[in-house]
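Apart from one protein chain that is not included, each protein chain of the complex appears where it belongs.
Chain lettering (A, B and C) follows the sequence in which the chains are written, and residue indices restart at 1 in each chain.
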Amino acid sequence: MQAKHGIAKLPFLQNHCCIAFMSSAARPHQPDTVASLAAVDIRCQRGERTLFSGLELSLERGQCLHIAGANGSGKTTLLRTVCGLRKADEGHVRWQGKDINDNHDFARAVAYLGHKDGLKDALSPAENLQFYQQLDGVLNTTLIDSTLQRMQLLQCADLATVNLSFGQRRRLAFARLLLQRKSLWILDEPFTGIDIAGRDLVEQICLEHLAADGMILLTSHQSLDHSSLASATRVVTL
Amino acid sequence: MNPFKSIWNFLYISFHRLGSPREFYTISAYATPVFGLLFLGLSTYGAYLGLFVAPADYQQGDSFRIIYVHVPAAWLSLFIYVVMACASAIGLIWRMKMAFVVALCSAPIGAAFTFLALATGSLWGAPIWGTWWEWDARLTSELILLFLYSGVMALYYAFDDRRTAERATAMLAVVGVVIVPIIHYSVEWWSSLHQGATVFREGGPAMPANMLTPLLLMALGFTFFYGYCLFHRARNMVLHNERNSSWVREMINELE
Amino acid sequence: MLFRNTATLVQPLCFFVLIALLFPLSLPAENALLQRIGGGVIWVAAVLATLLSLESMFKPDHRDGVLEQLIISPRSLTTAVLAKSLAHWSATGLVLTLFSPLLSFAFRIPAEQAWVLFISLLIGTPSLTLIGAIGAALTVTLHRGGVLLAIIILPLYIPILIFGAGMVGQSTQGAAIDSQVYALLAIGVLATTLSPFAIAASLRLTID
Partner (left out) sequence: MNWSDFFAMGGYAFYVWSAWGLTGVVLLWQFTQPRLRNAKLRRELKRHYERQKLADSKQ
């Protein structure tokens, strides 16, 4: 009976993370069949200044959309509006034709990586990833180790995150993205602060994601023309 | 078309028309003077009755006439808080800018009336209790209400982005209105703990007619005064918020 | 997470004890007076300690971006917030309640009243944290939100304070206290059922 209504028993109370209470066992995330993101006639305002209005956006499976634009042109605001953190002043953002507001399917499909990398300084990289796994009700440590190894973070897996360099933290944030296996990735300036080797790794991951019918919406100062992503990327300038 | 249907969609349309700042601005141009006149008529008549005609209270003598100012203010302070909370709820649920404007413009007026209720309450009680402040249930509730109002206004000015400020203030107003009855109940219980029923009773319907009518007139008059100030402040706020929109620019340029 | 850095655990407790101890030092310390004001003082200290520690409820998560992830995660934010509030309560409210008998000795409160004080704190402090969390959620994006948090939340704490401290006062006069217990329980139930939704909504409002 307990499994039926999905209240996962508290696997380990001694786990210090209070979010372990989370209920409802999660179904494994397979990318949805008809997946498309459409933003219709969006207008966003910061304070009294209208950043952009009447903006149209659409993203299909396997595509990457690069939002270019000068500083302060509202790139971050647009990303936060699309991922549901912020409500657009006008217009709608639709996922598979349905508005993203309180849309559970959309929440299960979207992953956001902003300027703030969402990592707890006191926790170690492994624990941070474990926290995000619990958030989705999944727990498998082998996946954590393989992801960390993929991002070359295994050697500092148990160090407190506060001691990691900025580049390592960005890679850890990417590891979280990999771990959550969401179909839509929304990345805000993913390439800033990463060295050349890291950049190739990130591009490689994005390519794999696109190949697996994933979708990416990212902003970046550098143009992606020379990078391996260029083939699949459309550019929209604000 | 049965009457209810037509009334309903008239309300529905006017509700939405009021929703748009521009419509509100044009409509309120007519409504504001009407409220003003109603206030003047009712209040002066009520004041005249209250001060001149109503007989002195057998027990408290003439100091009882303060009731014609204290009770309307006290009633309004609570009424305005409830209106503010409803406007906030409407604003949060249907995302109507105008609802937030109404809520935010009501806060200062409500605070003014609460202060007034407090001051007149203590003035009224002073001769009877011999002290300016008495931990009486109603006065204490008014004081707490004053803090609630200042909390709401303080929260609004704390944010730099107007949009978040409006929504956060609306949420606080809604939470506040849920807790106000609990506060009132707890203060009533608390004050009954300290001393028996307070000396000066509310009056209320037990009062003879010629004492009661001025009270109702004054209360009604004050309510229209609230409406008048609310519309006036709301018009200012609309002008300020919509200053980038074209209709405001045309209107201002026409004025030269 | 909370138990990880014990600092946030010890600070509210020291603050609570210190405030409570200020009163006997500042007032003529004969027993009768101390005993009468003891319940009220300890309750005020509990309210202030909770208020102070509310700051550390959402601000750290907001600063490092975990809050954003919580908001857009499929997991309902309301349960996450409820879990966070209960964890936060166990670090502040619960600890204060467990320490209150010790303080009752300092205030020469007889055992029977100390027990009533313990019960009142046990019932009352969860609502303090839950209602306070709404204010914390509203002021999370502000840099200097501390004072503002107190201004908007303290009026909402008044009923809990009145019933909690009143319960102790009543018991000193031997009067029945069950009406206050029911009142505090009612507020507690109201807080636990309604405030998580309000907290989640407030977070969604202010984070953008």
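By definition in this document, a residue touches a chain if its C-beta (ideal position, glycine included) is under 8 Å from a C-beta of that chain, and two chains touch if they have at least 3 such contacts.
As the structure is a prediction and not an experimental result, all values here were calculated from the model.
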Response to the item:
Only these shown chains touch the missing one, namely B
Fill in: Listed residues B:138, B:167 or B:235, member touching the removed chain
B:235
Worksheet, complete the sentence: From B:152, B:173, B:187 or B:248, the answer for touching the chain not displayed is B:248
Response to the item:
Touch assignment to the omitted chain, from B:18, B:86 or B:126, lands on B:126
Fill in: Absent-chain interface as seen on subunit B, which is shown
47, 51-52, 56, 61-63, 65-66, 69-70, 73, 108-109, 112-113, 115-116, 119-120, 123-124, 126-127, 225, 228-229, 232-233, 235-236, 239-240, 243, 248-249, 252-253, 255-256
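Following the convention adopted for this analysis, only the chains that are shown with their structure count from here on.
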Item to complete: Could you draw the chains as nodes, link the ones that touch, and say if you get a line, ring, star, complete or other?
Response: complete
Item to complete: Compare the CA centroid of subunit B with every other chain's and tell me the farthest one.
Response: A
Worksheet item: Count the touching C-beta pairs: is B-C or A-B ahead?
Response: B-C
Fill in: Chain occupying the middle, per Cα centroid
C
Discussion item. Centroid of subunit A to centroid of subunit C, CA atoms only: how many Å?
Written reply: 36
Worksheet item: Centre to centre, by mean C-alpha position, how many angstrom separate subunit B and subunit C?
Response: 32
Item to complete: With chain centres taken as the means of their Cα atoms, state the distance from subunit A to subunit B in Å.
Response: 47
Discussion item. For subunit C, give me the residues that contact two or more of the other chains.
Written reply: 208
Item to complete: Pull out every residue in subunit B that's touching 2 or more other chains.
Response: none
Response to the item:
In the complex, subunit B touches subunit C at residues 92, 144, 147-148, 150-152, 154-155, 158-159, 164, 167-168, 171-172, 174-176, 178-179, 182-183, 185-187, 189-190, 193
Discussion item. Under the definition above, what is the set of subunit A residues touching subunit C in their complex?
Written reply: 16-19, 21-24, 26, 80, 83-87, 104, 107-108, 110, 112, 114-123, 132, 135-137
Discussion item. Using the touch definition from the top, list the residues of subunit C that touch subunit A in their complex.
Written reply: 1-5, 63-66, 68-75, 79-80, 83-84, 86-87, 207-208
